[in-house]
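Here is the structure we will look at, set down as structure tokens.
Complex shown without one protein chain; remaining protein chains in place.
Residue numbering begins at 1 within each chain, and the chains themselves are lettered A and B in the order written.
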Amino acid sequence: MAADRLTDVMERYEAVIGLEIHTEITASRTKMFCGCPVAFGGEPNTRVCPVCLGMPGALPVPNEAAIEWTVLAGLATECDIALWSQFHRKQYFYPDMPKDYQISQYDLPFCSDGRVSVEVDGPGAAERLDRGHALESGLLTGDAEAYTTVIGITRIHLEEDTGKMVHVGGAEGRIAGADYSLVDFNRAGTPLMELVTEPDIRTPEEARRFAQKLRQIWLALGVSDCSMEEGSLRVDANVSIRPRGATGLGTKTEVKNMNSFKSLHDALAYEIVRQAEVLDAGGVIQQETRHWDVGAKRTSALRSKEEAHDYRYFPEPDMVPFQFTEEWIAALAGRLPELPDARKARFVAELGLPAQDAVVLTSDTALATYFEDAVAAAGAERAKAVANWVTGEFAAHLNAAGIGADASPVTPGALAEIVELVDGGTLSARQGREVFSAVIETGMAPSAIVEQRGMRQVSDSAAIEAVVDRVLAANPDEVARYRDGKTGLMGFFVGQVMKEMRGQANPGVVNDVLRARLG
Amino acid sequence: MPISESDVRHVAMLARLALSDEQVTQLTEELGAILGHIDELQHLDLADVQPTAHPLDMTNVMRPDEVRPGLTREDALANAPQTEDGAFVVPPIVGGGDDA
Partner (left out) sequence: MIDLNTLTAREVRDRVVAGDVSAREVAEAAFGRIEAVDASVHAFLELTPEIAYEAAGRIDAAVAAGEPVGPLAGVPVALKDNMNLVGTHTTAGSKILGPYRSVYDCTAARRLLDAGGMLVGKCNLDEFAFGSSTENSAYGPTHNPWDLSRVPGGSSGGSAAAVSAGMAAIALGSDTGGSIRQPGALTGTVALKPTYGRVSRYGVIAFGSSLDQIGPFGKSVEDCALALEAIAGKDPLDATSAAEPVRSYAAGLGEGVEGLRVGIVSDLLDVEGCAPEVRAAFYAAAETFASLGAEVGEVRLPTARHGLAAYYIIGPAEASSNLARFDGIRYGHRAADATDVLDLYTRSRAEGFGPETIRRVMLGTYALSAGYYDAYYGQAQKARTRIIDDYRAAFEHFDVLITPTAPSVAFKLGEKADDPYAMYLSDVYTIPVNLAGVCAVSVPCALDEASGLPIGLQITGDYFDEATILRAAAAIEAERALDLTPPLVTELLDAQAAEAGMAAQRDAALRAEG
């Protein structure tokens, strides 16, 4: 099995992984260097102008909002913001490049030297075989089942996206064997942040969690819709391995074409094993770019060019440098929303939620906001109860319907109502779930549904005692067997009582009364 | 500083220029001569000098995030050597081009 193979390899080798994450700033209305609109799809070459088509004589003018977003992204990841920065030209020829150079940043990026904490729990934590040692030395915090690692952000810089190519005639639209290609420049010039991590990641699971965490932060910030399917979030990885205990770095390969978080994990797992097999056989790792083939579940080398790229970077002469002040940066920092880690910490400290719940609730900005709105309606003392409902029934409903928290017909107020009804004893938990479904079906308010269906839970002990007495009287044999030791029959008696009371009895009271009567 | 023929071939590839052997030979000579004249710069002591970032003392020129009308597709494709279904046609990548 793949996981076993990985474990076996990781016992002998340590993986060193760095990620390069490109994020389209879809929050921007216009492209990075021209006023064409930013959008996904559309008829080819209908959102273009002389600038983003690279026509002779056209000039780039930088988008202020995109620069602000990039600085915000840096602030959200604890980066230093450069007080002096520039764009550079990165020169290479490719058909999707309108100018055959990309305006990017080189040695003066807007953001540098940040960090992101990544929590790893569940089965994936086991991939980090040295976690015991790392916890001891303080490299990781937490425990063996759920640890936190801090991944350094080397830099975040701003550049422009390329056009899109479609290859015609080859297998599955791939480059290999194509007869020709078609180029669409609608996407060319879209503002693109490139984030590079330090090679601090040690397992495929950590890589996956990092990407997910970064996506959460970006979504909370609102800088991008972060769609891996549409290509507004793209993750490439650099991975090498070294024998456990070694300090030098092995030769790294670049892995691309991982179009989901799962692919990111699986591709890295594959590549680590592949590299180990090469080294075990006495071979040498080629420094190359490899594509993940999600169908075949393997990476394969691209036909590599004759030599490494010479990008011939030089400062972009068509734009002037940027000189930021601390005041300007501080003003921007004031625009930062509450980020996932801070929100999570607040849920634990102020609402008394267990860390696990806080993690799940803040994994999605819309969900976290929904939760907070529901708590506001239900009262902070019911926070845990609300959390249970949101992470349980509500999350399952969102999943089944394929919608986000802000699209659900169950409003935070409605959910709060249901929680109050159950928590206050008016409804049983099962009744609560029934009302929840009814809200979705009918759109009625919970209290209205309860009224209409006469669903109030009966908790009156006298009423329940009467029914219990009737049930016990009607089933003498079972009473005898229960008193003989068949305590499992309690379920039977509860069922009978519930049946008579049409499910509306408060189960706690029923149990208490039965126990009292049966002795 | 002399430049070699192999340097010239390498640079021609970086610049995506198909040069004949005669052109390579001629350019090796011409560029060598020009570089010989330019070499005087090497003898200037400029160790403590900052390279010019921009001739004017201007910084922070940006534009607001506002949509401007672009080109119609007709105009965008008007000068294209070859198009299909609104896209620019290029011959196969394989065997050619960089990628990044």
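What we mean here is this: contacts are C-beta pairs under 8 Å (C-beta built on N, C-alpha and C of every residue); 3 or more make two chains touch, one makes a residue touch a chain.
All of these numbers come straight from a predicted model, not from anything done at the bench.
Within the set A:P50, A:G142, A:G170 or A:G379, the residue that contacts the chain not displayed is A:P50. Residue-wise, the contact with the chain that is not shown comes from A:P98, picked out of A:P44, A:G74, A:P98 or A:P191. When the omitted chain is restored, the residue from A:E145, A:E230, A:D318 or A:E350 that touches it is A:D318.
Within the complete assembly, residues 3, 7-8, 10-12, 14-19, 23, 27, 30-31, 33-35, 37-42, 44, 46, 49-52, 54-56, 58, 61-63, 71, 75-76, 78-82, 88, 90-97 of chain B touch the chain that is not shown.
Those residues of chain A that touch the chain absent from the view are 49-50, 53-62, 89, 91, 93, 95, 98-101, 183, 310, 312-314, 317-320.
Following the convention adopted for this analysis, only the chains that are shown with their structure count from here on.
Distance between chain centres (mean CA atoms), chain A to chain B: 40 Å. Against chain A, in their complex, chain B makes its touches with residues 14, 16, 53-54, 56, 58-71, 73, 76-77, 84-94, 97-100.
Listing the residues of chain A that touch chain B in their complex gives 28-30, 34-37, 43-50, 52-53, 61-67, 86, 92-95, 102, 165-167, 175-185, 302-303, 305, 309-310, 312, 315, 317, 319-323.
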